[in-house]
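The structure's right below; bear with me while I get my questions together.
All protein chains but one are shown in place.
After this line comes chain A, so read on.
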Amino acid sequence: MKGSLWLAWRQQRALVLTGAALLLACVAWVAFQRADMMSFIDAHHFKVCKGWDSEECAGTDLEQAQRLLSDNDDGIVALGTLSAALPVIIGIFWGAPLLGRELESGTWKLALTQGVGLRRWFTARFGLAVLCSVLGSAVLAALVAWWWSPISNMLDGLYWHDGYIFNATGPAAVACALFGLTAGTAAGLLIRRTLPAMGVVLGVVVGLRFLLNTFRSSWIEPTARISQGDAPRENVRSAWSTGEFGFIDGAGRKRPIADACPWGEGLPDLKTCMAQKGFVGRYHKVYPSSDFWVFQWIETAIFLGLAAVLFALICVVLRRRAVI
């Protein structure tokens, strides 16, 4: 490696090698665990099913399913937690010191008065950090998906909308890692101290994740599953229920009153009740599992957009030499 790339490598090699070693350990562990899981599924001719309960999963051996879930869910949750926390870890240990430590220790004055200019110096170090963040987060996100997908959305296991899965896999996980890195870099540049920058990036990434998790369901309209008359409702299966049940009246309007026709001793049955109140059908609002990708791309766009804004800010501040 030559020039500024050598410097970037020399300064980041401890991080790169530590990260690579941890990632390799994860790969080995997941490969072993997943092989175990797959051999169990094969050996017992286990029928994988997507759904909430025994009614939805008729034909699946529940005892075997429980064993599969209890054997693997803790591991997937641990891996998912690591993957979901990776953007914060990258922001703190890679982003914040990337410029923050240089400014704090004054070594930026040494680096920027050599033959290599600011642009190449920054491009090399930020580029290496971006490459490692993207690779690392993509591998971890893929591992989560690889291990989880054979037993995904099954009974009381892990569903696509659980934080351990949604935040830990897919393109949004990679985009979030990129955002964490950029946020850490910007914090280090603007605060000029590594430790406070670490605190800020922790707050920012965790805060943004919290906001996204809170408002995720508000971005797109759920799908209303309609059942005509008193016909039984469609099973939830792998969908994410909004918890909104209701009735449809004669004019086709949705009435979100779940308990308009309660069950009970001495009460009229559903058909009678609906007829009395003028309802012609029932509905249940859910996000089908295909919405996983819609949510993923929305959050990917948010993370990448914010990362781009912060990157532009970093470039402007560096160019104007507003540092010192």
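Quick note on the criterion: a contact is a pair of C-beta atoms (placed from the backbone, for glycine too) under 8 Å apart; a residue touches a chain by one contact, two chains touch by 3 or more; residues count from 1.
Just so it is clear, contacts and distances are computed from a predicted model.
J.: The chain dropped from view, which UniProt name applies: "D-methionine transport system permease protein MetI", "Dihydroxyacetone kinase subunit L", "ABC transporter ATP-binding protein" or "Fe-S cluster assembly protein SufD"?
T.: "ABC transporter ATP-binding protein"
J.: In the complete assembly, which of A:Val48, A:Val116, A:Ala142 or A:Val280 touches the absent chain?
T.: A:Val116
J.: Of the residues A:Thr18, A:Thr107 or A:Thr272, I need the one that contacts the missing chain.
T.: Answering carefully, the residue with contact to the hidden chain is A:Thr107.
J.: Touching the missing chain, which residues of chain A?
T.: 2-4, 6-7, 10-11, 105-118, 320-321, 324
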